[in-house]
Every structure is written in C-alpha cells, then in structure tokens.
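Note that one protein chain is taken out, while the other chains of the complex remain in position.
This part shows subunit A:
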Amino acid sequence: MNKFVKFGLPALTLALLGAGWWLGLAWAPPDREMGEVQRIMYVHVPLQWMAMMAMFINFVAAVTYLMRQSWKTDAMAEASAEVGLLFGTLGMITGSIWGRPTWGVYWSWDPRLTSEAILLVSYTGYLVLRRFVEDPEKRAVWSAVVAIIGAINLPIVWFSVRWWRSLHQVQSSPKTVDPQMVLPLRVSAFGMLALLIVFLVHRYRIALAERKAEVALPEALPTDDPALRASHSSKVA
C-alpha cells in the first residue's frame, strides 16, 4: 500500500473533519429556528451523502462484475456495501438524535425515514447473503444480482423528500443557506469523503485478501492473475 493511502489520507481525513467540525461548532451561527441543535447537520448530512455514494459504488461494482468477472470488483462490492451500511446507520442515528428535540420524536413514519430504513434492511440482507454462500464464484454472481435489484431503492430514497412533501425537509442548496453554514458543511463533507475512501480502501484490501485465500486452495477456480495463482499453489504445495 502506498504511503499516501496509509498515512497521508488518514491525516488529511482528521484535518478536514477537525476543521469542518470546528467551523460548524464554533464559527457558524446557530440556526434561527432550531438553534444549536441544527449543528448536528455537519455530521448527519455528510454521513448520509457518503452512505448513498458507497451504495452507488456497490451498484456500479455489481454491474461491472456481471459484465466482466473479477475478484477486484467483487471485493469492491463487498467493501462498499459494508461501509455504506455503517455510514447509513450512523446517519440514521444522528438523524434521530436531531429529530427528538426538533420534531419531538426519535422516529416518525415519514417517507424519507421509512425508505431509508428499508434501504438499510435490504443491504443487511445483501451482507447476510454474502455470509451464507460458500462458493466464492456463486456468491459473487448472486450478490451482484441482489445488489442491482436492491439499488432500485436508491433513487426512491433520494427523491422521497421531493415526491412526498412531509416532515423531513427538502435538500437545501447553497443558494438557500447562509454562506457561513455552507462552508463548514462543505469542509465536513470532504472530510467524510476522505474517511469513506480510507474505510473503503482498507475494507477492499481485506475482502480481496479473503477472496484470494479462498480461491487459492482449489486450483480450478480462477483468479485475476495467473502468476499469482501459481505462486499461491506453490505456497500451498
């Protein structure tokens, strides 16, 4: 692993998140209506954006796998689903912490919340499927199919606040928000993006190593790299 990914990127992540959250907590003004509670936005919104991005990466990796089989895209699909589920769950928890003082309840059956909950459950099902299939090739194909079918939910979640106007507010744009709030949100979002990349890279490397260990023993199963397979089989022998 090159030095930047191992040391530089985590340091950059910490710097960006630190700066973004300092700006959000100390520099940005409190919201006119919600007051200090609104500051959780600098965590909640980037988490949800990154969860959506990870799940979109999962969808792209699944489609790519079906078109051209490779352990790399399969490992990427596994990594992105798991990291996406983590970010989405944290996003939902921060959202409900915000909901209690603002709406008076931790949870409401609002379309945005409901569709997000469905999304998280379906990605849990996807990860369970991955654990329950032993054959790595079958697992890769089947989970790619399930990922594509499940990804139909993604646009529903994203547009739910526009389609059904309800409790959850519509996405704000920089035009409608105070510039002093836009900057901390942007910096935190880039920090969260860096964190997402750090997590994805590490999880991807674990998944790929697991896959290679699985397929190294029986020689008949393909790997991406014939040379690697030869070295694996010689190690086993």
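As a convention for this text, contacts are C-beta pairs under 8 Å (C-beta built on N, C-alpha and C of every residue); 3 or more make two chains touch, one makes a residue touch a chain; residues count from 1.
Just so it is clear, contacts and distances are computed from a predicted model.
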Protein name (UniProt record) of the chain left out of view, among "Nitrogenase iron-iron protein delta chain", "Deoxyribose-phosphate aldolase", "Tryptophan synthase beta chain" or "Heme exporter protein B": "Heme exporter protein B"
Touch criterion as defined above, residue of A:V133, A:V201 or A:A216 at the omitted chain: A:V133
Touching the absent chain when the full complex is considered, from A:V5, A:V37 or A:I118: A:I118
Sole residue of A:A19, A:V37, A:V141 or A:V201 that reaches the chain not shown, by the stated touch rule: A:V141
Residues of subunit A in contact with the chain not shown: 66, 118-119, 121-122, 124-126, 128-129, 132-134, 138, 141-142, 144-146, 148-150, 152-153, 156
